[in-house]
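Below is one structure, written out as structure tokens, with a few remarks after it.
For this depiction, one protein chain was excluded, whereas all remaining protein chains were kept in their positions.
As written, the chains take the letters A, B and C, and residue 1 is the first residue of each chain.
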Amino acid sequence: MNEPTPFDPVLFRGMTQRRLSRRDALRISGLSAAALALAACGVKGQGNTTPTAPAEDAIAKYWAGKTKNGKVDFANWPLYMDPKQPELKKFTAETGIKVTYQEVIEEMGPWFARTQPQLSAGQSIGFDLMVITNGIQFKQYVQSSLLAPLDHSKLTNFKANAGASYKTSAYDPGNAYSVPWASGVTGIAYDPAKVKTPITKLADLWKTEYKGRVGMFSDTQELGNFGLMVNGVDPAKSTATDWQNAANKLKEQKDAGIVRKYYDQSYIDALGAGEVWITQAWSGDVFQKNVSDGTNFQFVIPEEGATIWTDNMAIPITAVNPVDAITLMDFFFRVDIAATLAEYINYITPVPEAQKVIKEHAAAASGEDKDFLTSVAESPLVFPSTADYSKLRYYVEFENTALQQQFQSIFEPIVLG
Amino acid sequence: MSRRLAPYLLILPGGLWLLLFFVVPMVAMLSLSLQQGDVVSGYQLTWHWQTYVDGISNYQTQIIRSLWYGFITTVLQIVLAFPIAYWIAFRGGRNKSVYLFLILLPFFVSFVLRTISWKFILTDESFVLAPLKDVGLVSQDFHILGTPMAVIGGLTYNFLPFMILPIYVALERIDPRVVEAARDLYASPVQTFRKVIFPLALPGVFAGVLMTFVPASSDYINSEILGSSGTTMIGQVIQSQYLRSQNYPTAAALSFALMAILLVGIFTYARALGTEDVLKVAAR
Amino acid sequence: MTTTLSTPTGADLEPTTRRRRRRLGDRLLFAYTWLIILWLCVPIAVMILFGFNDTKGRYNTTFQGLTLKWYGRLFEIPALTDALANSLIIAVLNTLIAGTLGTLVGLALGRYRFRGDGTTNLVMFAVISAPELVMGASLLSLFVASGVGLGIPTILIAHVMFSISFVAVVVRSRVLTLDRYIEEAARDLGAGPWTAFRLVTFPMIFPAVLSGGLLAFVLSIDDFVITNFTAGTTQTFPLWIYGATRVGLPPQVNVMGTLIFAVGLLIAAGNVIAARRRPSSAR
Partner (left out) sequence: MTATIRTQAGQPTGPNRSDTPAIELVGVAKEYHSHGDVVAAVKGVDLAIGEGEFFSMLGPSGCGKTTTMRMIAGFEDPTRGSVFLHGEEVTGVAPNKRDVNMVFQSYALFPHMSVFENVAFGLKRKNVASPEIRQRVAEMLAIVDLTGREKRQPRELSGGQQQRVALARALVNRPRALLLDEPLGALDLKLRQHMQVELKRIQREVGVTFVYVTHDQNEALTMSDRIAVMNDGSIEHLGTPREIYEHPATKFVAGFIGTSNLLGGAVSALDNGRAVITFGPGERIVVPLPRNGVRPGQNLELTVRPEKIDITTAEPAAGDRSIVRGVVTEVVYLGTSTNYNVRTSAGSEVVVFDQNASNADFVAVRGDHVYLSWNPQHSYAIGDR
């Protein structure tokens, strides 16, 4: 299984439009590496597991009578797979299951709001597999029983290849409803052409010299996290008082006219258009943007800390083709597949073994491709090291919906102001 | 017998559709606005009027801002639209339909696409602004996108034809002999315009106001695409409450409040003018 | 808006000055008109231009030379193609359903006086003037409350809802200008109610039905706000575009926009030419 043809990655990338800007990409990944020195350590579980695992018979009941249909509809975020979809082509070639892949998820809130009415009505949302971030909406999906309980007997690759820490997450104990797709870091991205002094701290986002040039996320959780961390609070351990203080801090930033806009996924476009100079950002996007457009944006883990999140594959309860979906889920835990995926998206892969494969690819490649693949294999953004792990924080875990609503109502007026 | 039933039979399918999907949803929304609960555990009707109080007081800035933007947009549009409508109606000659066609040209491109195109044109380092900055005509910090100007500009752009057309229709209906009669009765051109042409065009202006003020002040696309955190309009709030936070009661309450404000205005308006006339102009 | 003021100069001098000033005023107005038209066309020109952009990266933001390749690769993005197909399906169905229902309502309102016609008119008026946002939101409220899942059927329901009124108003205003005796003449000459409608009334209101239907089509294919509320995970052309802006629009969107624009242009231009040719024989 672990023996892809040595030309594979080159071939795949050759079909994309990235070649011309490869050199810039190399430079960026190098710089990112310097900025982000991560300790080689897995993603730790958070301890406070909520007992939401389904009963054994619920799993059996769900999967009883379900059969392979030969197709699967897959909803994912933009920039989360090579547009040529090499992994999916391989999957179809090997299993005969056709995959319809759509980049329809742009923000968790709206995605939940769009799917919830249909799922609650017991109707298909048109997708059998979706990638959702751990956080408020993930919890709502689970609490409302809108996700299919996973039959782990069908997840052999996951069992064999997933990193240990990915099997003990706090938001989905025992991977009852989800398996990880990729993890990423929410940090700061900036344009060194406009910002002359390197950005190192969250506090830089509050500097009046960047007035009107700072982008923040419209997602209340992402926004709130930064407010908390700049105040020196670990989001995972925060209280309602901390939230209020964080909101005040964020309001300060907004009222001073520092924030240009609260963005969803479009922040990356705004950064590219020069609308913002410094912005909250997701690690892999910056890398991809640089590769694709030849830009030279920097990604930083701020001194005060950054958050780590995981996007997870889950099967909506009303999926029409759940067997095909779970087959595809498991497929992504094949080491070779995880490797090519990581080579493209540059987010943290839940399959540690992939690093070895990428190194092999690098060894087999030559010239620019070789450099590029080597940098991926060594990138702390893809294969984090232990060193700076202390800087990474987890999301706030809400004990109940009331708290979650309170959190939202505290930060929402900032975004909507 | 059947002759008396005929209109009801004709209205039945369409009327039923509107009843089910216009009137009933309004009632559903009213009900939702008075419920409490959340998506996971469901909602109960508790006649919780406080939602209105909270919603309006939390977002009064956005409500007022939206009405204000709507107002400026409408005034701007009247000023921009009148001369062009006047020109086409009185001087368009044989080419009237060509001019009207050109005015309607933007409508062949999706509303969203047009607005995105503006964002692209006005972006901070666009081909429009970048040269100006390079030459030093404007400061490096200068930007249009994200300012109220951009949002109001977008609103004005997107709804301008809805102002031009009704005014044009009203002007076109003016009998040229009436204008001549005014001149004959010693009115100067300015007086003729003020005392004869403008008053006769007023129904058109009213219809135009109707067709632009409501969509402009409840719009959220323009502010979302062209605006910034300082230009948030009530439409964005409602949209976000519905489609991002799923805070349905607040969203419903705000929608209802917005519609109440706008519809009360319109109906007073229409009453003063006669619905017939407004609809007739609107229909053209 | 000729801004001539009576000058105290000799009366015999006045006409020439006035004419000259009027000509100047006209010229200014003429220039102004074209300025506005130009302004209205700017974003469209940019959209069309960037459909020919030989962009290298994923982001179609800087002009890098002319190419026609995007026209050849128009249907390369399956999700975009699907979204456009959805939009077209919904628009066609909407045209048929709202066209029919709206025509019937328009006929009733234009032809008959009956108990409840005032209310019907009022509802039509309310639908046309109610904020789209509120209509979308209220429909979502209804669907949420009644547990109806969202998708093409709910989008269609919404589109038909707001299109009916527009079609009805267009048809009604045509019916009002009709000589109702013409249909009576047909009845008098031995035509049953249905025959009279088919042979006489319908052909006469057909132009209005057509333009009402066209309006319904355009409103539907361009609708974003209400669709956004009622679509669920279904994508339509405007929704897809709106979503795609977050990561940059692919040039194919520009191409599709350009093609839709061109088709619309052709239809409308044909209309204008036809309308121009008609009066020559009419009067």
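Note that a residue touches a chain if its C-beta (ideal position, glycine included) is under 8 Å from a C-beta of that chain, and two chains touch if they have at least 3 such contacts.
Computed from a predicted structure; not experimentally measured.
The shown chains contacted by the absent chain are C, with contact judged over the whole complex. Within the full complex, the residue among C:185, C:210 or C:265 touching the omitted chain is C:185.
Across C:200, C:221, C:239 or C:260, the single residue that touches the chain missing here is C:200. Contact between chain C and the unshown chain involves residues 179, 181-182, 184-193, 195-196, 199-200, 203-204, 281-282.
Following the convention adopted for this analysis, only the chains that are shown with their structure count from here on.
Of all the chains, the one whose CA centre sits at the greatest distance from that of chain B is A. Each chain gets a centre from the mean of its Cα atoms; for chain A and chain C, those two points are 41 Å apart.
Distance between chain B and chain C, defined via averaged C-alpha coordinates, is recorded as 15 Å.
Multi-chain contact residues, meaning those touching two or more other chains, occur in chain A at positions 114, 273. Of all residues in chain C, those that touch two or more other chains are 61, 140, 144, 245.
On chain C, the positions that touch chain B within their shared complex are 1-6, 22, 26, 29-30, 32-33, 36-37, 39-44, 46-47, 50, 61, 63, 100-102, 104-105, 107-109, 111-112, 114, 116-117, 120-135, 137-142, 144-146, 157-158, 160-161, 164-165, 168-170, 172-173, 193, 218, 221-222, 224-225, 228-229, 237-238, 241-242, 245, 249, 253, 257, 260-261, 264-265, 268-269, 272, 275-276.
Interface residues of chain C facing chain A in the complex, by the touch rule stated above, are 56-59, 61, 78-79, 140, 143-144, 147-151, 231-235, 243-248.
Considering their complex, residues 17, 20-21, 75, 78-79, 83, 100, 102-104, 106, 114-115, 117-127, 264-266, 268-269, 272-273, 292-294 of chain A touch chain C.
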